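Here the complex is missing one protein chain, while the rest keep their positions.
Order as written gives the chain letters A, B, C, D, E, F, G, H, I, J and K; numbering starts at 1 within each chain.
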Amino acid sequence: MSVVKSTLSDDARKVVGEALQGALVDLVDLSLVAKQVHWNIIGPRFRSVHLQLDDVVDTARAYADTVAERASAIGVSPDGRAETVAKTSGIDTVQDNWIKDAEVVRVVTDALGAVIARMRERIRVTDEPDPVSQDILIGLTADLEKHHWMFQAESA
Amino acid sequence: MSVVKSTLSDDARKVVGEALQGALVDLVDLSLVAKQVHWNIIGPRFRSVHLQLDDVVDTARAYADTVAERASAIGVSPDGRAETVAKTSGIDTVQDNWIKDAEVVRVVTDALGAVIARMRERIRVTDEPDPVSQDILIGLTADLEKHHWMFQAESA
Amino acid sequence: MSVVKSTLSDDARKVVGEALQGALVDLVDLSLVAKQVHWNIIGPRFRSVHLQLDDVVDTARAYADTVAERASAIGVSPDGRAETVAKTSGIDTVQDNWIKDAEVVRVVTDALGAVIARMRERIRVTDEPDPVSQDILIGLTADLEKHHWMFQAESA
Amino acid sequence: MSVVKSTLSDDARKVVGEALQGALVDLVDLSLVAKQVHWNIIGPRFRSVHLQLDDVVDTARAYADTVAERASAIGVSPDGRAETVAKTSGIDTVQDNWIKDAEVVRVVTDALGAVIARMRERIRVTDEPDPVSQDILIGLTADLEKHHWMFQAESA
Amino acid sequence: MSVVKSTLSDDARKVVGEALQGALVDLVDLSLVAKQVHWNIIGPRFRSVHLQLDDVVDTARAYADTVAERASAIGVSPDGRAETVAKTSGIDTVQDNWIKDAEVVRVVTDALGAVIARMRERIRVTDEPDPVSQDILIGLTADLEKHHWMFQAESA
Amino acid sequence: MSVVKSTLSDDARKVVGEALQGALVDLVDLSLVAKQVHWNIIGPRFRSVHLQLDDVVDTARAYADTVAERASAIGVSPDGRAETVAKTSGIDTVQDNWIKDAEVVRVVTDALGAVIARMRERIRVTDEPDPVSQDILIGLTADLEKHHWMFQAESA
Amino acid sequence: MSVVKSTLSDDARKVVGEALQGALVDLVDLSLVAKQVHWNIIGPRFRSVHLQLDDVVDTARAYADTVAERASAIGVSPDGRAETVAKTSGIDTVQDNWIKDAEVVRVVTDALGAVIARMRERIRVTDEPDPVSQDILIGLTADLEKHHWMFQAESA
Amino acid sequence: MSVVKSTLSDDARKVVGEALQGALVDLVDLSLVAKQVHWNIIGPRFRSVHLQLDDVVDTARAYADTVAERASAIGVSPDGRAETVAKTSGIDTVQDNWIKDAEVVRVVTDALGAVIARMRERIRVTDEPDPVSQDILIGLTADLEKHHWMFQAESA
Amino acid sequence: MSVVKSTLSDDARKVVGEALQGALVDLVDLSLVAKQVHWNIIGPRFRSVHLQLDDVVDTARAYADTVAERASAIGVSPDGRAETVAKTSGIDTVQDNWIKDAEVVRVVTDALGAVIARMRERIRVTDEPDPVSQDILIGLTADLEKHHWMFQAESA
Amino acid sequence: MSVVKSTLSDDARKVVGEALQGALVDLVDLSLVAKQVHWNIIGPRFRSVHLQLDDVVDTARAYADTVAERASAIGVSPDGRAETVAKTSGIDTVQDNWIKDAEVVRVVTDALGAVIARMRERIRVTDEPDPVSQDILIGLTADLEKHHWMFQAESA
Amino acid sequence: MSVVKSTLSDDARKVVGEALQGALVDLVDLSLVAKQVHWNIIGPRFRSVHLQLDDVVDTARAYADTVAERASAIGVSPDGRAETVAKTSGIDTVQDNWIKDAEVVRVVTDALGAVIARMRERIRVTDEPDPVSQDILIGLTADLEKHHWMFQAESA
Partner (left out) sequence: MSVVKSTLSDDARKVVGEALQGALVDLVDLSLVAKQVHWNIIGPRFRSVHLQLDDVVDTARAYADTVAERASAIGVSPDGRAETVAKTSGIDTVQDNWIKDAEVVRVVTDALGAVIARMRERIRVTDEPDPVSQDILIGLTADLEKHHWMFQAESA
């Protein structure tokens, strides 16, 4: 039973709810991964990439909040707990310990690439049932793809 | 082998490093738990507690960063990944789904209480080996205890 | 005859113009209704809901301006006069006099629900004739649905 | 029966309450009229008058809030609903459709003139029963008369 | 003998000086009382009222300064010392220890009511001898009566 | 013939217009006198009084503008030209050349005293014909009397 | 060969890349044209239109950057060099020398009209291959059409 | 019985609670004393010391709030009422009436000296039972000793 | 005898002192003239020119201060009193009473032209004796000539 | 025929006008070139140089505006259109497509070097005819040479 | 003889005074060394390290001020003159002339390491005689060790 009534049909809410829940987990994990390498990066490019990673964290945190509250707004309870993130994230586990700057760039490029691919799919499936949720996914994908380009350019 | 040389002895670094790593995990989890109930809270006190929870999130995120970078500064690689948080946090797993405001207040009071007890112990063990790290732990405990009081007062 | 030339065809302009005019009236009335209960609310939740209502007022005023100027931009003169609002708004007349906080939450939830349902329809009809106007309607519906969730959560 | 106790006598509250209710309706309507012509103005002075009108809107909205909350403060429930504004405003109905800049200046000058005349009377009748409410009416009249001068100077 | 020469006659200065001295004591005590319950409040409305009380403190502190400096400006030395406040304040002593939110609302409503009644009298007696001081008393009474309404609405 | 129509009667406008014109000239001259000694002051208290004088300049400039625009608002053309100020100001001519700090304090105290005495009279004569203009004169007199006290306290 | 990998197919990237490159050139030229007449405008409306043109410059520069970085993000190298702009812009060459205000309004209305028509086509062709790029084009077209309305209203 | 549960033992809470209660009273009184002489100071150094005293007030008010909320956080109800301050403050009663600048400097130096001596003792007794409260007392003592130096330097 | 010692020779100081004193008087009068027409302007361009004049006032006031303090810095007492300005300004007396917008533009263009011509001469004579003072005169002439262009463009 | 009258002689205006027109074209092109490589840069130093280039863009845009408005101020119509920039800029055409970071640094160093050499000549020729324009050219050359040093240091 | 009376005993003041004087010299020299290499650094990492060095300068300057004023506060005159810094600093003399980026990182790492080691000793010796001064030394050591980590990470 849903506490918050939705203006979506049950079918639409199910599809959109899954897309938003998936997006939430990916974004929370992206913020944790970016912080992890923000703290552990070493190498001549330390400062530049260290700062760049906090831009990714800002993006990930802001959209995680937007996406979770969008889920609530359509009557779907969001789940962003540590266990849920650890189990269902679309990002590969990043190594522990110090990590060289070039490796950081590679890891973050891959993480962004994985999240973007899933977001593209979520944009596709939400088009018909809820253009409002889709618009949020489109906006965040634009920002993620901008970060993706910058990290790719950095390793070119 | 440590990449960043420490001004602490190996023994001191081990004790302090463990304290900081534990603090990091607790603070990251606190930020995730507070966000989880920030999104799922229902009841007449919704808005008031919803906003109060973001104050807890701000505190937890700011100190998580401080503590992780302090670990790096003494030559200990910090670990704030989702899996590590899920496995080693001192906070009980919070329920999923919508959650009533009074229950939210109880859950957060307990979470803060658990983290504070562990912080108090960390203050004790770091006193001798590193007063610099201890001072950071003292400062964040003051802030956590202030949040703890407010949530307790709310359920009085 | 239109003073401002439109890049839309006459048919498209008619459909989109009606959608924007309807949205304008609903948003102006929403701002007046929210202010009315902002001033007349009584009860233990006075301060919390009083402040929350001003968030609704800010949203309603900002989008009323955006929507009216969008109408002008496609060559359709907008009408936001008191008489027009009183006669064509989609929101039920709110009672006069002091009003209890729980009743305020119910009244505003209903007002938002009524406006959102009409906005959803406007999103549907503007999709083909003008994706630019539609994008504005999608953006404001996201914000209205967020307020709608919060007021619903508050009475859960 | 009044929910909020007043420090005024019943007679004083009646006189002052009517003055404030009248002022509220005039100010809300002034804000709606100024927005209406802000959106519909055409002619070479478009930008200059378009911006000037938003200054009038800011004044009208800010004082509408002050006056309504002053009514509440003396135990009189304020009424700023669309219907009430449409029926009891002291401002003549403004035309719909595009409107030339010189005509806009004339319309707003007249609207301000009508409101000011009523405010002057309200200042007179509140002097004895409530100098606190009177002081608010004096302050807003000063601002309205400043706008009035500027629009007159513009058409000289 | 007065160090600062006044533009008021001796008689006028005496009447106005007493009014300002009384206002100063009431405002300082109001700020202390509001802080006292700001720290000691408990109950479900804790956060909402806790924040609201700091708005009262801000009002009381700002006007206490204005009123004291106005006394100096007319050549009357103001007295805002703890002993003077304790002995001559128009506010009843507030209880010590933790205090429930509903009781806090009642206590502050009463404190504001007592201060307002005295301010109304001060407005009356300063009208003739010094309209400049009276204008300050009118302005602060408007703000106090706004707070008074909000706390009354809260317990309705 | 007046370009800007007034809501005041001809008699009232004459009385109020003269009061405002007189206030304008005094305030412009006060700003010039304060700047003159701000530039020419010498002595151990140089910095403290140099800064204090700019506070007077700020007050004088802000109210000169308010008063002149108030004159325009009641249909009276204000005159703040150098010649008019030189001929009709109520402030004694200040000496040229360097001037000792104690002498500066004396000169400014006298200038403020002279202006305040005239403002008090203007408050008296505008009470009946225009409480709106009177309220502006009351407000600026409060600020001038505050500066007056501070300069007197400085030479005590 | 593309340095930055795209999440788009080669066909999609070609269509979207051309749309973005075209938009970039139009926006850079719009910023140069608006600055040219910002500097050379003469006539009674000088100040008003001079300022309005800088609003157009701000819009054009901000979106030129967004569009160019979007091209990079999908793996297409953007080209905004002077020669490219001079050769491929969709805006007619504006005259050199001083230019009367009414003529400036006409020139900028035409320039905006030409760019908007091309943007509408770009919105159409990018809908299917890349809704993310399309969303950016929709957003900037809304802003351009708002400027277009204002300049048209100005010459009505 | 304590409403707010403490992480301190009963013995520790008693010692620390007394230290914080004492600090609260001293800081509230310091703020009242500094304001009293801020209003009543006369002499050539008026402006400089008048401003300096508001720096002391800012320090005293900010730490009074911190100390009172710290008491609440360890489960001890703080008491900052006028009577309590008048009776238990560690600062000698300051004279009423106008007071010469050199005398003000002496009075405030003494008041700060008295409070600092008691704070030093509070730092000593809280070291063992609660390093978190002690850290707050250390921080405020540093600020008080900085003010103390400045007033001493001023009378050297 | 000069109180402030100069790093310039007596001859240089005399030449430069006269240039700065002349500049001071012109700038003070420019600020008074611009305010005078700021208050008295009428006509359709009222708002645009009214605002533009305050830009001139800001420029004139800021440079008057800079120039006067530069005179002091080279040991020459500056004179900016009303009588001195009235007698020695290089700007023709502006008419009193309401003044049409086109006439305002002409009057201010002439005033700026007259001041600029004298500033150009001052730049010439200070080149050899004091490049530091000359640099200030060059900077302010650039700003005055920018205002001059704008007012000329306005009447073209 | 010149619309804006100049305080310069015809000969002086010709020389200075050419210098300013040349400076304008160089600065507009510098802003376009810097943006071009800002978008197309690749390599490990991507982020650092990407940001540094926007500092160059800010400098170039701000001074282009200053220089163009200075030309207008001396009665010379400025020309900053795309065709004019493409044909008369002193900067070599930069390559299209992605470009490696080291190459970017070389290209921008060369572009700055070319512009600076021309600016140095412009400073020389404007010294006699117009020290006001020269002062602007000197100021911008200082900033360009600072950027030039930084890019040289970067490739050392 | 000490001008400023201390709340410390003579022995304590001697130990703490020496610690603070040593800290002051080290911090002033650190600010000079960091600026020296900020100006002379060359190499591909120029911009990144150039900016990072100003963060070190900000830290060093802020704490130098805090430490010097703390010395004054305990009655010990601080000495931060160039000669004293040159003779007693704990940092090795840095080379003159241009210096490669990798060498800069090494030099600053060493400088920070040397200062930190001495600060650690100062924390140890001030613990007993003055926890207030110690707390300042602990706080600044935390910041220095954070910079130290970043420079070490940069050369890893």
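In the analysis below, a contact is a pair of C-beta atoms (placed from the backbone, for glycine too) under 8 Å apart; a residue touches a chain by one contact, two chains touch by 3 or more.
Being a predicted model, the structure only gives us computed values, none of them experimental.
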item: Touching partners, among the displayed chains, of the absent chain; value: F, H, I, J, K
item: Hidden-chain contact residue, picked from the options K:L32, K:L51 or K:A102; value: K:L32
item: For chain J, the residues touching the chain missing from this view; value: 113, 116-117, 120, 123, 127, 134-135, 138-139, 141-142, 145-146, 148-149, 152-153, 156
item: Footprint left on chain I by the chain that the document does not show; value: 3-5, 7, 69-70, 72-74, 131-132, 135-136
item: Residues of chain F in contact with the chain not shown; value: 41-48, 50, 98, 100
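Simple rule for what comes next: only the chains that are shown with their structure count from here on.
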item: Copies chain G and chain K - rotation angle from C-alpha fit, nearest 5 degrees; value: 120
item: Which of D-G and C-G has more C-beta contact pairs; value: C-G
item: Rounded Å distance, chain F centre to chain K centre (Cα mean); value: 52
item: Per-residue overlap in chain F, given as positions that touch at least 2 other chains; value: 3-4, 69, 72, 135, 153, 156
item: Which pairs of chains touch, using the document's own definition; value: A-B, A-C, A-G, A-J, A-K, B-C, B-E, B-H, B-K, C-D, C-E, C-G, D-E, D-F, D-G, D-I, E-F, E-H, F-H, F-I, G-I, G-J, H-K, I-J, J-K
